[in-house]
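Dumping the structure here so I can ask a few things about it.
With one protein chain removed, the remaining protein chains of the complex are shown where they sit.
Coming up: chain A.
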Amino acid sequence: MKVKVLSRNPDDYVRETKRDIHRVFRNYDPALHPFEAPREYTRALNAVKLDRVFAKPFIASLDGHRDGVCCMCKSKQKLNSLFSGSCDGELRQWNLTNRHCIRAVQAHTGFVRGLSCSHDGRVVVSVGDDKTIKYWTTDALSEDRDKPINTIVAKSLYTGVDHHWSEATFATCGQTVDIWNDERSEPVRSYRWGTDSVNSVRFNPVEANLCISTISDRSIVLYDIRAAVPLNKVVLKMKSNVVAWNPMEAFVFTAANEDHNLYTFDMRNLNFAMNVHTDHADAVLDVDYAPTGKEFVSGSYDRSIRIFPSNRSRSRDVYHTKRMQRVFCVKWSSDNRYLLSGSDETNVRIWKARASEKLGTLTPREQTAARYNLKLREKFAYHPQIKRISRHRHVPKSIYNTLKEKRTMKEAQRKKTQNLRTHSKPGAVPHVAERAKHIVSNTDANEANE
C-alpha cells in the first residue's frame, strides 16, 4: 500500500550550522493576524514590568574622602578620569574604570570650592577657601603630581571656577567674575553687577565666549567675555545655586534654584522660562546636562538625584540610596551612559543614566529586543496600566511626605487664588503663567522703571 505523506525540501528549513537561528516562515498579511494590537499590548506590559524589575541604577561608590564632596569635575578628554574636591580641602583623582583613587592631595585649607579641567585636559584648576587658585596636572603618574603647577594668591575668596571650552582661559567667581588667562597672574577682565557675591560661573560649551553666573541677590547674569560689561540679568524669586548650559542648544540654560525647582531659559527671552522643572522636595544644589542635550541631572538637598528630559517639567527618574546624604554635585558622563554624584557623606557615586539598561556590549539580538521594548513602552505610554507601572517609584519617606505636603499647599494656594478671583472685580486677579510666576524682573523691565 502506498502511503501519501507531505514532503518538504529540508534545505528550506534546516539550518546550515548549529549557531544559526531557526528560520521562521511568516505571512505578514494583516488579515491573518487579528490580534496583533492586543499581543503587542501584552508585550508592552511585560516590557514595562521588566524595565522596572531590572531598574538597578546604582553601580558603585567611590570611597575615600574624609569630608563631604563639594565639587567635582570630569576631564574633557578622558572618559575615565574624575576629580573631586571635599570640604576639608582634599583633591582626589579617580579612575572610573577600575574605581580606584589614583591621587589624593591636600589642595586647600578649608573647602575646595571649585574645580575645573582645561579644554586640552592637561590642567585642573582648583579654588578654595584659602583665597588661592591652584593649577594641578592631570597626569597622575608625573613627579610633581602632589604639588600645584602654579598658585595664585587672590585678594578675595573665590567660590567657583570654570574653563573656556576651546581656549586656555578660565573664569572664577567670588566678589566679582574674573576672567583669567593661563599665562597671567592677574585677571584679564572683571565683571561686577551689584554688590552681592557670585556663587557660580559656567562657560557656554557651544558659543564659547558666553558665560553665565548666579549671584546671591537671586539674579542670574549673562556675560560675553569679549565685552566690557555684562549682557543681561534675570532675577528670580529665590536664589539660583548653579546654572548649566545645554551643550547642543547654544542659547538654552537651566538654573537650579533654592525653591526646589529648575528653570530652563532661552537666553534671548528672559521674561519667560521655557520650562519649570518641578519634582524635588528641597533646594536643588547642582545640575548638569547630558552631552546629548536631551536630558539633565540634578542633585538636591533632599538626598536624591533626579533626571529630567530637557523639554519636560516632570522628572523621568529619581535615584536615592539609604546612605546618600545631601547631594552637593552631580555630573553626567561624556559618553551619555553614567551619572556621578558627590554627596555630604564623603562618597562619590556612579549611577547608570538609564536605570534598567544592561551594561557592557550587547549581542545584536539583545540590542534589537531592548530597542523593541523601548519602542513598545513609548507606543503604549498613554495606556493607564503602562503609565502607572512606568511612573511608579519608591522614594524615601521624607521625600514622599514633603512632596505630598507641597501638593496640598499648592492646591490650597490654587483654590485661594481662584476664590479671590471669583470674588473680585474681573481682571483684578490676573492669571499668571507658571513660567512667568517665578521671575521677579529682567533688566529691560528694570530700566523702563528707572
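As a working rule, a contact is a pair of C-beta atoms (placed from the backbone, for glycine too) under 8 Å apart; a residue touches a chain by one contact, two chains touch by 3 or more; residues count from 1.
Please note the rule applied: contacts and distances are computed from a predicted model.
Engineer: Name the absent chain by its UniProt protein name; which of "Centromere protein K", "WD repeat-containing protein 41 isoform X1", "Acyl carrier protein" or "U3 small nucleolar RNA-associated protein 14 homolog A-like" is it?
Structural biologist: "U3 small nucleolar RNA-associated protein 14 homolog A-like"
Engineer: Using the document's definition of touch, tell me which of A:Val14, A:Val188, A:Ala227 or A:Ala436 contacts the absent chain.
Structural biologist: Only one listed residue reaches the unshown chain, and that is A:Ala227.
Engineer: For the full complex, which residue in A:Phe170, A:Tyr263, A:Trp351 or A:Phe380 touches the chain that was left out?
Structural biologist: Considering all chains, including the one not shown, the answer is A:Phe380.
Engineer: Out of A:Tyr41, A:Phe58 or A:Phe272, point to the residue that touches the absent chain in the complete complex.
Structural biologist: A:Tyr41
Engineer: Please pick, from A:Ala55, A:Leu79 or A:Val429, the residue that touches the omitted chain in the full complex.
Structural biologist: Going through A:Ala55, A:Leu79 or A:Val429 one by one, A:Leu79 is the residue touching the chain not shown.
Engineer: Which parts of chain A face the unshown chain closely enough to count as touching?
Structural biologist: 26, 28, 30, 33, 36-37, 39-41, 43, 76-77, 79, 165, 205-207, 210, 222, 224, 227-232, 247-252, 267-268, 291-294, 311, 334-337, 361, 368, 371-372, 374-376, 379-380, 382-385, 443-444, 447
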